[in-house]
Each structure stands twice: as C-alpha cells, then as structure tokens.
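Excluded from the complex is one protein chain; the other protein chains are retained at their positions.
All chains are identified by letter, namely A and B, in their written order; residue positions are counted from 1 within each chain.
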Amino acid sequence: MSADVEMIQVYIMGRPYKVPQGLTIMKAMEHAGYRLIRGVGCRGGFCGACATVYRRPGDYKLYADLACQATAEDGMYIAQIPSVPADRAPWVLTELDRNTNPILALYPEVARCVACNTCTRACPQELEVMDYIQAALRGDISQVAELSFDCVQCGLCAVRCPAEIVHYHVGQLARRVHGAYRAPQAAHLADRVREVEDGSFEQALDTLQKMSKDELVEAYKKRDVER
Amino acid sequence: MNSIAYYPGCGVADQARSMEHTARAVLQALDWEMQELPRWNCCGTVYSLASDDLMRHIGPVRVLTHVQELKLDRLLTLCSMCYSTLRRSERFLNEDRERLERVNAFLDDEPDYRGGVRAVHLLELLRDDIGYSALETRVTRPLEGLKVAPYYGCTLTRPRSVALDDPEHPSVLEDILEVLGAEPVPTAQRVECCGSYMTASDPSVVRRRVTAISEAAAAGGADLMITSCPLCQYNLDARLAEAARTGAPRLPSVYFTQLMALALGLDPALDEQVIDPRPVLAARGLAVEVEA
Partner (left out) sequence: MAEQMRLSKEALSADFARRVEELSGQSPYRCYQCGKCAAGCPFADDMDLLPSQVLRLVQIGDEKVLEARAPWSCASCLACEVRCPRGVDIARVMEAVRLLSLRKGNTPLCTADVATMGLPQIALVGISRKMTP
C-alpha cells in the first residue's frame, strides 16, 4: 500500500475500519479482512447477490445499493444483507390461467401496498418498483414485466417494504407470464424449434460428441463469433 | 372539446372496463374528453378512519399531486370508492396543514402536495358541468318502458361532508334515468350497503345483502338495477347470481354509463355481466346486437 493513498474510516457491521478511499463497499469489506462467501457474486452489478444498506454521517436516510457498485465513503455505516428471507409462491407456468391475473391469487399481499414508494427509493437498479406493484394490482401484467425487466432480484425492495410485499418475486412471475403468453412470439424461435425437431442438427451434435476434449477446445477457439 | 383529468382506479382499469369504455364514449358525444393521468396508483379504496394513520393518505396524495403537477385542480373518477377516498383524504389533509406537512415531509424529494385538487364523480360532471338538457339532446334511443332501480351504495352520499347528493334521498341517478327516457324505480335499499369488501371475507353476508337489494328492486317492478361502483357491481352481479340459486331474484345490474351509452346509440358493452342484461332489454324493445 503506497503511502499517498488517502484512508477513510468506515463502520462495517458496527466495527470501525480504515480502508483506502475509492474502493467499492465490497472491496472495502475485503480490505478490512472480510472473506465473502455469501452476499457476493458477479462483482459486476448483474447478479444481485450483494445487497447492502448504509447510512452516511449526519444523514437520516437509509440508503440501499449493491456492495460491488457503491463506493465506500468516509464515515459510512455499512451492513450486508447476504440473504433476504422471502417466500416464493409455488406456481407452474403452464398451469396458470392465462386469461386472469394470477398475481393477486399468488401474492395477495400486493393489495396491501400503500403507494409509499419506499421500494422505488431502495432499488439499486433505479426501477419504478412501486409503479410495477401498482400495475400488478390492476392486473397489467405486461406493464409489470416491462417495468421490472432490469431487476437483479437483490431483494432490497422487499427488505424495506412496510406492506411486506416481495416485489421481485411478483416481477419475476409477471415476466414469465408475459413472456409465455402476452409478448409477441418470435418467429425465428419457432423456426429453430422446428429445425431441431426435424433433426437438422443431429449430425453436427454427433460430430461434437465424438470429439476429444482437446479437439473440442480447438473447435471452440476457432468458432465463428458473431460480431 | 372540454377536457378533464381522469383517474381510472384499479377496478375500472381491470374488470370494469365496460364502465370506462361507455363513460368515455358518452362523454365524447357530449364534447368532453377524459384525459387519463400518465401515472397513477391505487387510492386505497377504503378511507382510513383512524386519526393517527397518515400512511394511508400517501396513496391519495400521490394521485392528487399528479393532477397538481399538470396544473389542474379537478380529477374525474367513475368509481364511487375512488371518488370518496380521494375527496376525503384531500379534506382530511387540507383542513389541518400540520398533517399535510407531515405527509410532504415523508414524500421527501418528491413534489409537495399543496392541497386543493378536488375529485369529481362522473355523476357530478353530468349534473353540474354538462347539464341534463345537454344530455337529453344526445338521446337517440330513449329507454321507454324500461324500469330501472338505481343503486347508490354508500360512498356517493356518505359521509355528509363529501356527499354528492342528499344522503337519505338522493335523486341524481333517478334524474338521469328520466333524461334517458327510462322509468326509475327508487327503493329504500338503494342507499343500503351491499356488503362492500366483505365479499372477500364473508360472501354469505354479501349474498344476503344483495338478495335484499334485488328483492326490493323486483318488488318495485324493476327490469334491472344500475350501479356506479365496480365493487357494488361485482356484488350485485356475481354474488347475486350465486344468491339467485337459493331464491334471490336474478335481476341484472349494469353501470349507469352503460345505460347512457345505450340511450345515446353507442356501444353499451354489455358482455361482461354474469347475469346477462340483454334479454330484459330485448323484452323492452331495446335489443342489443351480440357480437359473435
């Protein structure tokens, strides 16, 4: 560690640590000695594993973010939420009634939303979470799917909700129903499925299966990459 | 063309689309345009009666703030429950600025609600802005011979502070029926609760209530009933159909907007009801084409 790096003090799970300025919360935790085996994943802001809540000194607000994305600041109070306790309602996509709104039957607590917008404020993806819960309430499944599309399932919305809604499960259900029954079907997908069923790829698969590991690696390196 | 900001509410946006469809068409014919709010949320449906429960006013405030941000001060509702909740929350906060300030403090970086946006029910718009005579000139298919029992339910006329008509002796639905050429059949049950949201917890109570309401209407010789609320409509249609299996009069109910559409020669969108109103209408010479 070079001497010219400015150090800041952060409080992780209630204990003070000196860490270099400019690190993400995740790296600051690791610098402080935490070995992360839960609450860590892709480190790129996509997997949603590293939900974190924090406060800044002199500020009453409770902030929520992904530890791999937010930068640690001097005086920050940080807590990791490696897992969000939540019940995912059991459902089978093909058995859902495609004409009615299954959300209210599976997640009736959606009706408890008071439109306080706390979920939206907590979302590190900056989604309009409350708006999609409201859309779920009024049965607009496609709107839920669209508004929740970039959800990484970190669960921070569900941690903060005073109505105890599990928003990300609601969004996922809506996206599945939308994708299966409401969104326009992709013509090329049906074409490809027909090709698979017609056995157009049998020979190629057969060739691959007979290759040794080295041959496979070589073929992989030489493959056509769409640019 | 006149225009007014419009709040559908969850019920109207989902299973009561026929109400919106017919209200929009009727207003269009009367030179009024409903402009749906670009963003809206549930009003909360049941007004909170507790003095310490500011959280439940956030939903209504958010809706009213959307109207304020459009620099407008009136908001049209079709649903009686939305009308009541929006108006009562507005009054509750406007009469005590401290409450309003606390709600605004909670809303934090979102725009403050300053107060003064009034929810207007479609019945008020028809009576007070458009006027019955304007409505009358648009009637092309008078509902002659049709006997209709109005059902007001609770929230249009109670509490007194936001009542759009006399709580015990309302007349706005009867007046509109007369303009449409129908014969109103007022009953004592028209202002008695249908059981409301207890349809989700205690359907038997609701079945008993809608039996009493439909019996009173049938005793007056009504062909059908009219409602102004998706919840009353559900209870007087789906729950009454259940009650009819054990003897309740199987009287159809439609939204008052659907009867207006019929009388104005517009599509009455009568295909959502459990108890089909088309046979009784046809019997009175008001056949409605059924789309295949």
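Basically, a contact is a pair of C-beta atoms (placed from the backbone, for glycine too) under 8 Å apart; a residue touches a chain by one contact, two chains touch by 3 or more.
Please read these numbers as outputs of a predicted model, since none were measured by experiment.
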By the document's definition of touch, the residue of B:A5, B:M81 or B:V103 touching the omitted chain is B:M81
Taking the full complex into account, find the residue in B:V63, B:L126, B:A218 or B:L231 that is in contact with the omitted chain. B:L231
Quickly run down the residues of chain A that touch the omitted chain. 97, 100-102, 104-105, 108-109, 111-112, 137-139, 163
If the missing chain were put back, which residues of chain B would it touch? 9-11, 14-16, 42, 44-53, 56, 79, 81, 154, 157-160, 167-168, 191-193, 195-203, 205, 209, 212, 229-231, 234, 238
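Convention: only the chains that are shown with their structure count from here on.
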Per the C-alpha means, the centres of chain A and chain B lie apart by a whole-Å value of 41
Can you name the residues of chain A that touch chain B in the complex? 101, 113-117, 130-131, 134, 137-140, 162
Given the complex with chain A, which residues does chain B contribute to the contact? 10, 13-15, 39-42, 44, 55-56, 58-59, 62, 106-107, 110
